[in-house]
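Got a structure for you, written out below as structure tokens; questions coming shortly.
A single protein chain has been omitted; all remaining protein chains appear in their positions.
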Amino acid sequence: MTEKPNIFDRLAPALLVLGALLTTAAFILNFTSAPLVQGALLPDNGLAVIGGQVVTNKLLLSQKIFYFHMPVAVTSFVALLFTAVFGVLFLVKRNSHYDLMAKVATEVALVFILMTMVSGEMWERFEWGVWWTWEPRLTTYFILMLLVIGYFILRNAIDDAERRATYAAAFGIIAFIDAPISLMITRLVPSGAHPVIFRTDSGLSTPMLIPLLLAMFGFFCLAFALYRFRLRQQTLKARLDALKTNLED
Amino acid sequence: MTATEPTPRATPSVPTATATSAAAATLTPTATRRPSTFRQYRILLGKDLRREFRTREMLTSMGIYAVLVLIVFGTALMQASAGFDVLPVAGGLIWALIVFTSLLGLNRSFSHEKEEAALEGIMLVPLDRSVIFLAKASANVLFLLVVEIITLPLFYFLFLSGSALAATFGLAIVPLLVGTIGIAGVGTLLATITVNTRGQDVLLAVLFVPLVFPLLYACVAATSVALLGGEDMMATFGPAVALAAAYDVIMILVSWLLYDFIISA
Partner (left out) sequence: MTEVVEKTSAPVAAAAAADSALEVRALSKAFGTRKALDSLSFELPTGAFLAICGANGAGKTTLLRILATLARPSSGSVSVLGCDIKEQPDEVRARIGFISHRSMLYPDLTAEENLLLAARLYGVVEPQTRVSELLAAVELTARRYDLARSFSRGMTQRLAIARALIHDPQLVLLDEPYTGLDPHASEIFDALLATQRASRSFVLVSHDLRKGFELASHLLLLNRGKLELFAPSAELDFASFSQLYYQTVGG
């Protein structure tokens, strides 16, 4: 009953190495070739008080976190896209393997969401001067984290495997749809409560773009390798459990 | 290894029927004509309303709970100075009240369906199963609205009687309606899921609050500006209500599509 590992499983170790190399390269370029940029563009002569701290638009080293933070955030969202897609596939085909794939994709998403939160917190502390503000993207990611944690709590609360898979698929889909709406609403509904500190100079110069893209591609590779390793481990575990039950019978 | 006496039986047996009257034997064949989907919706909604009208189970528990939340609000604000104006945070407090109260009601809304497996009886009927969702969500909207009609004047009396409400305060009805519909829609879907899980009450809250967060955000903004007024009030009110309505449409559509899968699981 030995089954040949499929092409993705054979690729996974290579992707892991590639991802590690790419992110390392991005990390080095980040500090060597990418120029420093101004911090938040603030209205009154580049001075603002946020959370009792004076924030200026000086050149910030902390902006380097951005090269890590943004690719990780994008990767986590892509992982959630996989959760939703596998959820739809499961509901249509009723094959338990899609449920396992959705679960593993969500696990990867959770890892990357946590990294996003941590890096975002550091960036925010140094750039905006506060540990927490109900800023749209930050809030969205906080909510997303709660949704993903909720996904696992839901899975743990159901005994019947088929019912668990169905509910998890449905919740994965609805959570994935909820996230962009959350970002849109927090962003588009004006609020007078806190200063709007969006970066307006979104154009990135080539020396900045290269490490960013390298890091992004690198994290994609890492996430995919993680996903395949975990999926293989879980598949083998499921088969082992089945063999054990057969033995007991 | 059996200790049973052999009881040879050549023919399939019919149990001796003596206990019931002869009337039972002659059930007349009956014709059925499948009702329209809308009629089935009305029958199911009518069932929930009749049940609630008789037991007042959800309305009483939600009403009492809402009053308790108001007491907690009062306690929380107790130490503020005498001239403290609740108005700027009133929108937020109102929605906190609605979210907590609706959680309680949503948790209850499927318990009587499970008590004697009545929901299975409904699923054995030839009907479009998303009708079950629409009927239950409609019932939840109605129950929530009744509770809001009772508790919001009380909220005004307890917290806002000294404040100068803006002339536009009546507009707050719009986000209240839009928000209540969204809460009932998403909540009904999630309650169908959590009624079949361990620790259903907590789980509903864990799934429900992050999922309705965008709606809550928009509704709090719209309600607050409606109560506060101001010149550029419409600049916030308009987009907030529009986005809340968009949330309702998308989420209820998705819930409606997913419902057959969920209820059949």
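Letters are used for the chains, namely A and B, taken in the order the chains are written, and counting of residues starts over at 1 for each.
One rule holds in what follows: contacts are C-beta pairs under 8 Å (C-beta built on N, C-alpha and C of every residue); 3 or more make two chains touch, one makes a residue touch a chain.
Keep in mind the model is a prediction, meaning the values are calculated, not measured.
Asks: Which chains here would be touched by the one that got left out?
Replies: The chain that is not shown is in contact with A, B.
Asks: From the list A:161, A:188, A:209 or A:236, pick the residue that touches the absent chain.
Replies: If we include the chain that is not displayed, A:161 is the one touching it.
Asks: Would you mind spotting which of B:64, B:123, B:149 or B:253 touches the chain that isn't drawn?
Replies: Per the contact definition at the top, the residue touching the missing chain is B:123.
Asks: In terms of residues, what is the contact footprint of the unshown chain on chain B?
Replies: So the residues of chain B touching the missing chain come out as 1-2, 4-21, 23-25, 27-35, 39-40, 43-44, 47, 50-51, 54-55, 112, 115-118, 120-127, 264.
Asks: Residue by residue, what part of chain A touches the chain that was omitted?
Replies: Answer for chain A: residues 94, 96, 161-162, 165, 238-239, 241-242, 245, 249 touch the chain left out.
Convention: only the chains that are shown with their structure count from here on.
Asks: With chain centres defined as C-alpha means, what is the inter-centre distance between chain A and chain B in Å?
Replies: Those two chain centres are 33 Å apart.
Asks: What does chain A use to touch chain B in their complex?
Replies: It comes out as residues 91, 143, 146-147, 149-150, 153-154, 157-159, 162-163, 166-167, 169-171, 173-175, 177-178, 181-182, 184-186, 188-191.
Asks: Inside the complex, what are the residues of chain B that reach chain A?
Replies: Result: residues 186, 189, 193-194, 196-200, 203, 206-207, 209-211, 213-215, 217-218, 221, 235-236, 239-240, 243-244, 246-247, 250-251, 254-255, 258, 261-262, 265 of chain B touch chain A.
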